[in-house]
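Note that this complex is displayed minus one protein chain, with the remaining chains in position.
A and B are the chain letters, set down in written order, and residue numbers restart from 1 in every chain.
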Amino acid sequence: MANTKLDYHDPFDGKLGFALASRCNGLIYASGMTGFEPDMSVPEGVEAQMRLAYKNIEGILEHYGASLSDAVEQVVFFVGDAAPAVAAFNRVSADTFGKTPPPCTMIGATALVDPRYLVEIKVTAVDPGAA
Amino acid sequence: MANTKLDYHDPFDGKLGFALASRCNGLIYASGMTGFEPDMSVPEGVEAQMRLAYKNIEGILEHYGASLSDAVEQVVFFVGDAAPAVAAFNRVSADTFGKTPPPCTMIGATALVDPRYLVEIKVTAVDPGAA
Partner (left out) sequence: MANTKLDYHDPFDGKLGFALASRCNGLIYASGMTGFEPDMSVPEGVEAQMRLAYKNIEGILEHYGASLSDAVEQVVFFVGDAAPAVAAFNRVSADTFGKTPPPCTMIGATALVDPRYLVEIKVTAVDPGAA
């Protein structure tokens, strides 16, 4: 049975300003995630940031016993030129998901919440506990 | 049981050009909402508009017996500089949701549908009637 009660994953106990993910009704919604290291540093380049963003999302999904293979969709917001972001996405997405990554929407943004960020990825996943 | 039949909430009876929300399968999808007053005037400043946008979303969710505490995620699109929008979001979100707001994705947009709008917020919520 699906976990029908809404649950927020807030490991920062209110200090981040929002939950990192929620689970409800068979789905997991992750907050838009950027590419920062555990020490909060941000690497240069959209490709390095994308790899870290997916790694960070993977860590969030683990809280609910899910992984990126449970992703039902992703929305990728990039800052700057589209061509290098698309090229980076093609490489990173294949490395991350293999042959068939989840449905994707890829959109250029004027800015993200911090000027160091070049990409923010929002993933929705299925709750493995709901099947 | 979940309300499995798709239902549109269109209080303008077609005159707005789209439904303000839909309900299906245990979830409520609200249209992206901006910060206008009941007389359709738009206050200056991203913070005032954010407060109104959440108030407007709350009113829409009420149609389905839901409130902002049922939100499973939010996507916040802002126009203009990120820093003041983020600062405003931190204040308004804490006032609106308390300690742990729902998962959030915050993205800079080139424009919204009307140049007076500085922020548009899209909320997905769980249908309280589905639990």
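FYI, a residue touches a chain if its C-beta (ideal position, glycine included) is under 8 Å from a C-beta of that chain, and two chains touch if they have at least 3 such contacts.
Computed from a prediction, not measured in an experiment: that's the story for all the values here.
The chain that is not drawn here is touched, among residues B:Ala21, B:Val86, B:Cys104 or B:Val126, by B:Ala21. Although one chain is not shown, part of subunit B still touches it, namely residues 2, 4-6, 8, 10, 13-14, 17-22, 24-27, 29-32, 75, 77, 79, 107, 109-115, 120, 122. The missing chain lies against subunit A, touching residues 2, 25-27, 70, 72-75, 79, 81-82, 86, 89-90, 93-94, 97, 99-110, 124, 126, 130-131.
Basically, only the chains that are shown with their structure count from here on.
With centres defined as mean CA coordinates, subunit B is found 21 Å away from subunit A.
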